[in-house]
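Note that this complex is displayed minus one protein chain, with the remaining chains in position.
Chain IDs A and B follow the sequence of writing; residue 1 opens each chain.
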Amino acid sequence: MTAKWEAVIGLEIHVQLATRSKIFSAASTAFGAEPNTQACAVDLGLPGVLPVLNSEAVRMAAMFGLAVNAKIAKRSVFARKNYFYPDLPKGYQISQYELPIVEHGQLEVVSDGGGRKIVGITRAHLEEDAGKSLHEEFSDQTGIDLNRAGTPLIEIVSEPDMRSAKEAVSYMKKIHSIVRHLEISDGNMQEGSFRCDANVSVRPAGQEALGTRTEIKNLNSFRFVERAIEFEIKRQIRVLEDGREVVQETRLYDAGEDETRPMRSKEEADDYRYFPDPDLLPVVIRSEVIEDIKRQLPELPAEKASRFRLEYGLNEQDAEILAMNKEVAEYFEQTVRKTSADTRRVANWVTGELNAALSVDNLDITSSPVTSDMLAGLLTRIEDGTISGKIAKEIFRSMWAGEGEADSIIESKGLRQITDTLEIELLVDQVLLDNPVQVGQFKSGKDKVFGFFVGQVMKLSKGKANPQQVNSLLRKKLQ
Amino acid sequence: MEELSVRQLAQGLAHRQFSSVELTRHFLARMQAHRHLNAFITEMGEQAVRQARLADQRIRSGDHGPLTGIPLAHKDIFCMQDGKTTCGSKMLDNFIAPYDATVVQKLEQAGCVVLGKTNMDEFAMGSSSENSFYGPVRNPWNSDCVPGGSSGGSAVAVAARMAPLATGTDTGGSIRQPAAFCGITGLKPTYGRVSRYGMVAYASSLDQAGPFGKSALDCAYLLQAMSGFDDRDSTCMDEPVPVYPRKLDRSLRGKVVGIPDEYFSEGLDPEVRVFMERAIAWAEKEGCIIENIRLPNTDLAIPAYYVIAMAECSSNLSRYDGVRFGYRCREPKNLHDLYHRSRSEAFGAEVKRRIMIGTYALSTGYYDAYYRKAQQIRRLISEDFNKAFQDVDYILGPTTPEPAFRIGEKVDDPVTMYLSDIYTISVNLAGIPAVSIPCGIHKGLPVGMQLIGNHFEEDKLLNFAHQYQQATDWHTRCPPGFE
Partner (left out) sequence: MSISLEEIQKISLLARLHVSAEEAGQYAVDLPGILAWVQQMNKVDTQGIEPMAHPMDASQRLREDTVTETDQRSRFQSVAPSTEKGLYLVPKVIE
């Protein structure tokens, strides 16, 4: 982006709540059932049926609000958002409009420069999800599956506080982390449990008034959010630099083409005609209930990160990475509990070696072939000097490949560190004997050659020699 | 048999003077004999006889209540798995509900026998039962006249002695006005007294189901069986249900009856006024204290009501889109065509008119001026009643400004048609109960009076109505030719 322009981004994130039953009916919310087998009369909008609100959906929305320091409305109201679409059975979506359950929250995110900034959360409201339209199944027809219709959602609306695609992704990741920690959503983006609409506009740097915005709908991965926003910013700048005007419209991101394009079905003018749903009464939450929910809130990522810094002496970055994902944090703490190894070493291994292996194999930490027990066993062996860090990486790869635990691999492959001074001395002598030229260089003052000798000894020992001992023996011999 | 009260019918069944099957066949025969009134959309002869047999078994085994084996008719707005539920619309001409409305379920459990589904204004939108896909319903007192609406078919079924009891729904007077036009008793309960589950919605914040019967006592039995908490309706209140039939014998001495000036203004037919004055005189004689009261916002009730009802219906009727049930146009070219043609071909003119106005009233730029304004006026009207009920037990007045009008007389003039609901509409806005009882006959057409009570005081209303009916015989009058 050229410095001449500034992008302004706000996100609307839809989070499916992990209730067992739907928000207004007693049908199951489980994913992946045969089409329309989990759509009851209420979900289908048959004549005469009525909605009754799920208590768990209300509790989860309040939990989210408390987690982002928002105000929980003592009285919130459901409204109807009226529009026709085949996957919207009643011709209206039950949502919240004037009085949402959550308002005025905030969240700290990583800003572009790597610093911190606060993103405002305007509101989060409860609503029902729509069904799914399947366009590919038939040649000239669209198939409608209403299993998803009525699944509870919270729609989290941010202030237009973000200035780059990266900031938007950072914000979205934080929200994802929070809902996972609260266990109010599975956050599964492939299954659509966590999806995002981005409002993007561009204005000349320094200008206060906002430019015309476009809305990019249904972004269901962090990468797509980043790509779509980046594309859209560039597109809008191009339009403005060409002296044209940005059209306020709804666009879709095409991942294949890596571009956004206008959404055709949204061409007809919308006027949602919101009004309070007469089938539902105002939702009243007493302060005691809010206090109660507050007391039961689990530790949140930000709290966890600061505890990790204090309790384990981690740096800010490691603490935050580990605390971001609930399962990663659990893995880390389990490992710490099972080993005497330095906590910073544990952190390095989890964020480094383990994390890299997981992403190569595209695995979730909960299905890691190296369990926290196994990692703890390995790190203990580094700590007690049985193996070196380098050998440990090799053992880690073996464990990853399913060859067993650290101790048995050390034994079967004979990877125990050589700490016998005599044995190391023999190796050192051998190296000095084999490299007379370098010995000469060292003696004439080229200190840098020292590293070469260490490397050669380690190589000769197949990495098993204790590096400290190698060092001191070499020094002694070369003096 | 058709002149017997519900209590007498129950006694006859209990003492084996006749069986439920005999009773049912008797009423089915009367239904067939009076088909020209067009009171029924669906006659359910076979199922009814089957249900009657079951009821007879229950009576024989001693497992029965006051309504077991008693036939009744349901307004065709209540979803029922047996037969179709049309709501008077082409849209639902092919619709067989996959579930029973709570009211239907409760009455089935009580052992009632369903004779059929009654004709009505399409989606309950109307005051004359002329707006039905199945043709207009005729008033048994004069077949050139309307029976009132929207529950016209149910009122006619009871008035013409085709059913001892019938269910109806009342959104702006749809039980009380046809009860008045047909010379029977009809009660609109407190909003939240009877479950709305399975009752096809017209205007959700106003709709309420209630009973029709020849007398207050008959209505008490039916209301008893219909009422009560239902966890499938968020707006259904968890209030205890009194045993209504046992609450009717109390004296009215010392009760304060409020007479609102606004219900006796210039629009009132002078003959109707005379009957009202007689009823007031009776109440005074019974020891009631008569007080003049004011309900100052009455004239605003009709516009406020129509804005709210039309706004709610425009949204409630969006689900009729030709996708999951109901009418679908032939060979839709695309989605737009599917929606527009299915809805336009299957909705009648009045339904479309209300959807159009309701859509307009909710649209951007108009919401505050129409919908919000109407909801504010609704509060004023509700407060008028709250204030009145601090001083009075009852509010008494005419149910309608005049008796039944002629078929076709008002169809082309929506506003005049809407104005015929002037005395009944405020009650729905406030959510309070009211009963209409016959109190005279003028030029061969019945006149009804309306008694309004405070929230959940149906028992008090039925008490007053019953006492009045002990002293008068208007409720026993049968339309000529239907004896």
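Note that a contact is a pair of C-beta atoms (placed from the backbone, for glycine too) under 8 Å apart; a residue touches a chain by one contact, two chains touch by 3 or more.
Treat the numbers as computed from the prediction; the structure is a model and nothing was measured.
Novice: Can you list the shown chains that the omitted chain is in contact with?
Specialist: A, B
Novice: Can you tell me which of B:F78, B:Y191 or B:F464 touches the chain that was removed from the display?
Specialist: The single option touching the absent chain is B:Y191.
Novice: From the listed residues B:R7, B:R250 or B:R324, report the one that touches the chain absent from this view.
Specialist: From the options B:R7, B:R250 or B:R324, the contact with the absent chain belongs to B:R324.
Novice: In the complete assembly, which of B:I377, B:I437 or B:L461 touches the absent chain?
Specialist: Of these options, the touching residue for the absent chain is B:I377.
Novice: Of B:C87, B:A180, B:A304 or B:V435, which residue touches the hidden chain?
Specialist: Within the whole complex, the residue contacting the unshown chain is B:A304.
Novice: Suppose we count only contacts with the excluded chain; which residues of chain A make the list?
Specialist: Its contact residues with the unshown chain are 19-21, 25-28, 34-41, 44, 46, 52-58, 75, 77-78, 82, 84, 86, 133-135, 137-138, 140-146, 252, 263-265, 268-269, 271, 273, 276, 278, 280-284.
Novice: If the hidden chain were put back, which residues of chain B would touch it?
Specialist: 94-96, 98, 191-192, 205-206, 231, 234-235, 237-238, 297, 299-300, 303-304, 306-307, 314, 318, 321-328, 332-335, 337-341, 343-344, 347, 352-353, 355-357, 359-360, 363, 370, 372-380, 382, 414-415, 428-432, 455
Operating definition for what follows: only the chains that are shown with their structure count from here on.
Novice: Take the average of all CA coordinates in chain A, do the same for chain B, and state the distance between these two points in whole angstrom.
Specialist: Inter-chain centre distance comes to 57 Å.
Novice: Considering only the defined contacts, which chain B positions touch chain A in the complex?
Specialist: Residue positions touching the partner: 78-79, 85, 87, 92, 95, 97-99, 101, 196-201, 203-205, 231-235, 311-312, 314-315, 317-321, 323-325, 335, 339, 359, 362-364, 367, 371.
Novice: Considering only the defined contacts, which chain A positions touch chain B in the complex?
Specialist: So the residues of chain A touching chain B come out as 41, 44-53, 80, 82, 84, 86, 89-92, 142, 144, 271, 273-275, 278-281.
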